[in-house]
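Omission of a single protein chain aside, the complex is shown with its protein chains in their original locations.
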Amino acid sequence: MNTPNSSLLSIRHLQIGFKLQGEPLFSAVSGVSFEVPQRSTVALVGESGSGKSVTALSILGLLPKTITRIDPQSEILWQGQNLLHSTQAQLRAVRGKEISIIFQEPMSSLNPVFTVGDQLIEGLHLHLGLSQRQANARAVELLHEVGIPEPLRRMGAYPHQLSGGQQQRVMIAMAIGCEPKLLIADEPTTALDVTIQRQILDLIADLQQRLHMSVLFITHDLTLVGEIADQVVVMKSGLVREAGLVKDVFHAPQDAYTRALLACRPPLHGRPHRLRVIDDFMSEGQNPVGAGVGVGVEVGVGVRPHAGSDPYPYLHPYPMRGLTPPDDILLDVRDIKKDFRIPHGLWGHRLFHAVKGATFQLARGKTVGIVGESGSGKTTLGLVLMGLHAANGGSALFEGHDLLKPLSSDTLAMKRRIQIVFQNPYASLNPRFTVEQILMEPLMLHGIGENAAERGALMRQLLLRVGLPVDSLYRYPHEFSGGQRQRIAIARCLTVKPEILICDESVSALDVSVQAQVLNLLKDLQDEFHMSYIFISHDLAVVRYMSDQILVMSEGEVVEQGDADTVFDHPQHAYTQKLLAAIPNRGQTPPGV
Amino acid sequence: MINHMAKRLIILLGCMVSLAYAATPEKVLHLELSAAETGFDPVATSDLNTAAIEQQLFEALLTYDYLARPVRLIPRLAATMPVVTDQGKTWVFTLKKGVYFCPDPVFKGQLREATAQDVVYTIMRFMDPKNRSPYKFLVDGKIIGLDELGDEARKSGHFNYNASIAGLEVLDRYTLKIRLKTTDYNFSHAMAQPMYGIVAREVIESYAGDTASHPVGTGPYRLGRWIRSSLIELEKNPNFRHEVWDFGSGSDPKLGSDPKNNPDPADARVIAQMKGKTIPQIDRIDIQVIEESQSAWLSFGKGELDMIGLAGQFAPMALTGDRLKPALIQRGIRLDRLIDPSIAYYFINQQDPVLGGMSRERIALRRAIFMAQNDEEMIRVIHKGQAFRNAYPIPDGVEGSDPNYRSVLNYNPREANHLLDQMGYAKGPDGYRRLPDGKPLSVRYTTSLSSQDRELDEMMKKSLDRLSIHFESEKLKFPEIIKAERQCRVQMRLSGWIADYPDGDNFMQLWYGPHIHENNGSCYQDPVWDRLYEKTLTMPASLQRDTIYRQLARLLELNGVTKVSTSHIRNVLSQPWLLGYKAHPILPSVWSYLDIDDTQRPKP
Amino acid sequence: MTTTMRSPGLWTLAWRRLCRDRVGMVSLWVVLFYFGVVLLALGGWLAPDWTREVGVNYAPPTWWMGAQESENAPVVPTTAPDNVAADLYGLQDPLASEFAAMHAAYPNEVGLPPEPPRMQTLPLGGDKWGHDVLTKLVKGSQTSLLVGFVAALVATALGTLFGAVAGYFGRWVDDAFNWLYGVFTAIPYLLLVFAIAAVLQQRGVVTIILILGLTGWTGVFRLVRAEYLKHKSREYVLAAGAIGASNMRRMFVHILPNVSHVILVQLSLNVVGFIKSEVILSFLGFGVPVDVVSWGSMLNEAQNELILGKWWQLAAADLAMAVLVTAFSMLTDALRDALDPKLKQ
Partner (left out) sequence: MIAYLIRRIWQMIPTLLGVVLLVFFLFNWVGGDPAYVLAGKMASPEDIANIRHQLGIDRPLWEQLWIFIRQIVSGDFGDSWSTHEPVSQIFRTRLGPSMTLLIPLMILETAVAVLMALLVSAFRGSLLDRSLMVASTMVMSISLLVYIIVGQYVFASVLGWFPVKGWSQQLSQNLTTYAVLPVLLGLLVSVAPSLRLYRTFILDEVGQDYVRTARAKGVSETRILWVHVLRNAGIPIVTNLLMGLPALLTGAFLLERFFAIPGIGREIILAVERSDFPIIKAATVYVAMATLVANLLGDMLYRVLDPRVNLD
């Protein structure tokens, strides 16, 4: 029997926990209820660890059976049938036929050793019982429908021969193969570049209309929600904080956490002095339930905004950023080139020009932002400046010394004054070192501080400065959250008091709320130590917030260069314009603020 | 109608005949070899297994009587025994007529008769340096003119087979005169070795380089299918002359040497089974190479093998003491026991700086070491009772042996220790004896890598522990042991020697001074001993020679040169369906004198 | 500043996971028991002298019902024939005076010294000489474990060192080591063993360890090189480079601890492998010398005894080895699961 208010899928007090051998039951979802009406798009929003993916996967029973414990009263009703209690056979009949799903990592979600055609046909065979010829024709039709060029030729291609965007399109084609009533999209565009992200979102919206199906869209990026969803469900630590129509929730967020989420994103227009952090909102409402260490939300112990500032400083316009003449130039980079040799043919090899020439000046206390899509050469440029890659041309003068020349005798002193913070917080710290050992190493190498006591004091002071408790000296990296680990990485750089800090996508891997805290920390450090940053990222909003000058790179070339505000407000180069246009709901100012 | 009936009758008769013919199944003898054969060119043969096969493929001038004990030479290719004149310097052989080589494409279908010229060619081949023959020593330096031909060949690189020399003279198609440089009564034994089987010149020259896989002889069998070091099949030689089995009964070794009044009871059975049958009775011999004695023993138990030489460690399985176990007797299995014409003897290198030398302290040390060897324990534990204490260098069944010789080096640890104390070999701080001048003393014992030799190491360690002398083990591969021995680098070893021919001289030459760097492993050079030995060379086997041999043996013991420890007992088990088998001490194989009674073979 | 409790590092976490794995713990206890036995044997408190002959030849185990009817050749004390009265055939005995003095000094010493009494049956039976199989088993485990462990250490150390240098530096260094790896793996194992054994000439436990060590490093090399290739471009290594850590420091202070779990697993696999290879080496004649006993030498000795119905030495040695190898292999599995848990689910 169909439920009265014609909702397609209804989830009632869903409770899911994971029981790892020997560890206490870890509850991921503790009582979630929401409905997915017919022919509408519901967005499930929350930060990492909020339980949104677990909820989505539980619908089709894709959670690892051995360790999943689902509360008996939880109900996932699909056309009157509780999917949690249905048999394997019943579940298989629903999967792919009535409900289908697409995932975040398209590359690894496709079977690498089967052609695109085979994987498409498999679903059709299974559910629609089409003959080989019919299935083949239908598959080509599907590829065409999802916008893959020359579908016939692509049938025989293997997943690794397609680009990220095309792979996601194939996933979508596979999902809609049997014209399901519900499509679950688990962060389908997170791993893609912003331009391709735009195309995928348009495709999903178009398909949703044409195939009269509902979409359950899971994401952590609020800006997306505004554009594509009818309803939104905000989740945090396994609980639904708020649910309702998009326009209601966006304009009048009831829950403090929702408001905080909306505000944390750096706005595209105007540049607040400091970003709002969860704390600013939470201190008004009651303390959020279940905020343990290691769960997305950051407990900023001991961090007080800079003394003397008013509670909502973010609103005052900040003095115009950009290169002002009197600043003294710290680093003068001229026409840096970097090529990679790729073996090709019998003995020869062809050159891949990663960086085709970049020229810019970095002033003391200022930040140069480098933005571009993946593969544009921005990271290579950073690593070349750090000396981790040998340059193939150009020069980088730093107080008269050329960083690119092979390292001369006083290299150790030079090395000290330029440091780097990497992207992946989980990989940039040696898992087998305690924080104390991580910080002690640079001090020992460069002979900073005469004895252990002095070094100990220095370390404790640095930890406080980056907002970490002093006792974290004796703990291992795996006990900290992503944000805390980046703080440790920054502390490690500060031990040698560098003058230039290269931030290579340093915040891209963090949740929005945590991102804000780290960005604020970087800005405070810049003001206090007059360090200059080279800020590399694909996230335009973040780059705009941080940088005085901006370089836009595409395929190894600097296509546009100039003061941050001029480049964002009046982009000259077509590529920059395309990049800016691709940013979701670029038009409205952040509502509800 | 009738011729129709007749026709069908004839056909019926035809099948009956063919059926009958098929009814007498091929007689097959299944045997095993414990080590892989090398190749079937008699001149290149050195190991016993290959010699056993060549004994059936080729025929030498003489051979040994099948049943006579002690062994007695009888003519094989020769019509009669050789006429020996001029104190054993001139030998005249006359060949049997009508002896043909087995068929081979080289003869292009004609029958090829063996002639005296073939004998000359066969003997000459041993001196050709290209053949590098291991058994050259039987004719080396003996036949007049032959050594010169060998030297020429070494210089020119080509042996002149057409040369006629004084030592080898063909009197007519079937008679040959051989003149020797010095008297040598044992030359007849040389002419009975399987390696001296007659070969045809044209065969050797046409298969040059691959003679090992094309044996063409006059023997009762010829080579059939051959998978190297795995399976050798011998088939009846169609051209073999008509020979009848009519050996007389031999004497019972325990009762005396005269076959007339005390015939060996076992011979009666063999004679009854075989007398009058044409040789050979068995159609095909199927020989398998099995290195692991366990596999061989198990397959004999299952009836897959008709005959097996019992390896030492399996003796307790088959025998209690020296008789067959009741279970095997019940299955009709027969046991043949004979004393191997071989000796196992300890020797100490006389030129060794630590143990060598003729001073009284050194002699006492060596004799003490010999007296610490517990021969009974070795016989009981290692040889599982299949050996017996024999202290005389010449074993039983060989001309010149002395069964009631009593040794002065028997196992007596107490006397050995007293002797060492008396001679000043005091014990050092570590409880081990040192040389009188205080320098360290240890005995380096050389053995091969096999598991059997590991047991010898354990025995020697126990013996030396009794005297509290340091034991040092040197493990080498067999070729290296021989090399070290030849270069007098082996300090002490338990060596063995199997009779090439049943005469005492084959054993006594092991301690002859000039044979150092050859097979005088103990590198013993004693003028007294050598002069006595050279005297025996000029004598035929006689009581006078035996007395000198006894002096030579006693000298070896008194000077602490060697201690002869044991002689092995060879046990051969044969299945009930094997007829006419009696173990022979010298002949490597007697297969052509056997027969198979398939009725007693168990149905597979 | 009060230092709070030192928090559990990766190793302690791994240890906790291991403790929860029942099979892992049982096998750990078994392995520790063996090591205990070996230490006691090394110290000489356990099975001090296995070469003493306590039992009759092939003494059957006491608990075996078939003990009575197994007929052992009765040990008949042989009388030593008098060595003096033999006929000298007219020759002079150079030591005549010594023998005469000896007989004067010890007139009543005739025949052999009395043999110490031998036991008819032994707890785990006796071997051909009458040594007690139980003591041989204990001493054997000491040698086998020692050989297995030290050889594994040598092989793993070599493999790790080569693998690290090849994986980290790459280019021609990598090619050189790959060439060496290629040569060592191309030669048939059998011939390599013979060649190295022949080169080392003297037989001894050290020779066996070197043979196994020099042929066993290839397995570890391949894995460690792959790990280093993977880790050398990881961000924590680049970061260490950025703050000025030298190549050596990056290789051995940073990367090595992070690949140590692979090395540890390979080490225990090698131990198991080498204990089994020692048996084969004994069969080929390169086993332990005669005054040392190992499982390999016992198995080879017992090889022919089974046919004669003397099965206890074979059973004892084989069982002891089987239990240890199984326990060690299960421990390795548990260790591998504990060290990188992602493989588990």
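Should a chain be cited, it is by its letter among A, B and C, assigned in written order, with residues numbered from 1 in that chain.
Rule of thumb we're sticking to: a residue touches a chain if its C-beta (ideal position, glycine included) is under 8 Å from a C-beta of that chain, and two chains touch if they have at least 3 such contacts.
Predicted, not measured: the structure shown is a model, and the values here were computed from it.
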Q: May I ask you to name the displayed chains that the omitted chain touches in the full complex?
A: A, B, C
Q | Which residue of B:290, B:369, B:579 or B:594 touches the chain not shown here | A | B:290
Q | Omitted-chain contact residue, chosen from A:96, A:151 or A:387 | A | A:96
Q | Option touching the unshown chain, where A:113, A:390 or A:453 are the choices | A | A:113
Q: Please give every residue of chain B in contact with the chain that is not shown.
A: 36-39, 41, 44, 46, 129-130, 132-137, 154, 210, 212-213, 225, 227-231, 288-292, 294-296, 298-299, 301-302, 304, 477-480, 482-483, 486, 500, 517-519
Q) Can you name the residues of chain C that touch the chain not displayed here? A) 23, 179-180, 182-183, 185-191, 194-196, 198-199, 201, 272, 276, 279-280, 283-284, 299-300, 303, 306-307, 314, 318, 321-326, 329-330, 333, 342-345
Q. Can you list where chain A touches the absent chain?
A. 60, 62, 66, 88, 92-97, 100-101, 103, 105, 108-114, 122-123, 126-127, 158, 160, 171, 174, 343-347
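The working rule: only the chains that are shown with their structure count from here on.
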**Q.** Chain centre separation (chain A, chain B; CA means) in Å
**A.** 89
**Q.** Centroid distance [mean C-alpha coordinates] between chain C and chain A, Å
**A.** 54
Q | Where chain C touches two or more other chains at once, by residue number | A | none
Q.
Going by the contact rule set out above, which residues of chain C touch chain B in the complex?
A. 51, 57, 71, 73, 78, 80-81, 83-84, 86-95, 98-99, 101-102, 105-106, 109, 112-113, 128-129, 203, 284-286, 289-291, 297, 300-301, 303-304, 307-308
Q: Please name which positions on chain A make contact with chain C in the complex.
A: 21-22, 64, 66-67, 383, 386, 388, 412, 415-416, 419-420, 422-424, 427-432, 434, 441-442, 445-446, 460, 470-471, 474-476, 478-479, 489, 492, 496
Q: Would you mind writing out the residues of chain B in touch with chain C in their complex?
A: 293-294, 297-298, 313-314, 316-317, 320, 360, 363-364, 367, 371, 376, 380-381, 385, 406-415, 418-419, 422-423, 448-451, 454-455, 457-458, 461-462, 471, 473, 475, 547, 550-551, 554-555, 558-559
